[in-house]
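Left out: one protein chain. Kept in place: all the others.
Right after this comes chain A.
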Amino acid sequence: MLKRISALVLAGLTAMSVAACGSGGSGSAGSDGGDGSGGGDGSITMGFSQVGAESGWRTANTKSVQESAKAAGITLKFSDAQQKQENQIKAIRSFVQQRVDVIAFSPVVESGWDTVLKEAKNAKIPVILTDRAVDSKDTTLYKTFLGSDFIEEGKKAGQWLVEEYKDVTETVNIVELQGTTGSAPANDRKAGFAEVIGAEPKFKIIASQTGDFTRAKGKEVMEAFLKSNPDIDVLYAHNDDMGLGAIEAIEGAGKTPGQDIKIITVDAVKDGMQALADGKINFIVECSPLLGPQLMDLAKKVVKGEQVPARVVTEETTFTQEQAKQVLSTRQY
């Protein structure tokens, strides 16, 4: 009896782990045949490891990648890492084992990728970074990095603040909701923002905590900020979702978001743009997730062995409340 049970458990676990490794891949056998150095003819198979679905931005990004892969005739093996680096490393390893033609991924954190990227390089599979960079000295580990310039985004947010408060002389108290600790957008949006406002001593960041890019955490952290710092003038959130959570906290405290506390966020997802148009957010720096088409172009080029620039920046803008009202109806995400 006991033997039979343990055999059953083992079988169950094996099935689970196999399912986890396969991650959506009934086509793995097919791609095995036409693999190798990723030669010219035949369809391209791309392994894509997504960070997770932590925000509306990310889901728009996922959709864009999936749809444009379909449109470009590229077989996509999609894997969701649920915000965990170990899951991403596992996914990339399994892509290498399945010998896909090209690997693309958005690194959940900046560091710790050298080993697994070397494995991909040794297997002669080109790697494209999307949306987030890795912090590695060896730039031959990946072909190109397609994504936004987060430092620039932080700077844009800071510039708006400096402009908005140019006539104010007293101290401006700022609280900051950071993204996932250690992630490139959190590090860079913080650095770019700090660089611009650092030029004027009246701007003071009185509290800065991580909200993990999620609404729930954004709300919880903002509630605590409101209690421990009664005099907050400005909130800078590293993404819309944390800002939206914080808005609920501010309203719960009996204050008016957008007036009592000015709010700057980054991303410009639909819910965020709606709040901007409603006057609850004051300024949004866009960070476009629709990089699927660009990614597929790059993938085709690197598989053919063509030269691609080491850095491709996505086209982005900023929105004020008036601009948000105009473009709200045409936003795709």
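Couple of notes before you dig in:
Just so we're on the same page, a contact is a pair of C-beta atoms (placed from the backbone, for glycine too) under 8 Å apart; a residue touches a chain by one contact, two chains touch by 3 or more; residues count from 1.
The working rule: contacts and distances are computed from a predicted model.
Candidate names were "Protein translocase subunit SecA", "ABC transporter permease", "PadR family transcriptional regulator" or "2Fe-2S iron-sulfur cluster binding domain-containing protein", and the UniProt protein name of the unshown chain is "ABC transporter permease". Set against the missing chain, the residues A:Q82, A:S111, A:Q259 or A:T320 yield one that touches it, A:Q82.
One of A:S94, A:T130, A:S148 or A:T214 touches the chain omitted from the figure, and that residue is A:T214. Looking at chain A, the residues touching the absent chain are 5, 8-9, 12-13, 16, 20, 52-56, 59, 62, 80, 82-83, 178, 181-182, 207-210, 212, 214-216, 219-221, 223-225, 227-228, 230, 241, 244-245, 248, 252-254, 271.
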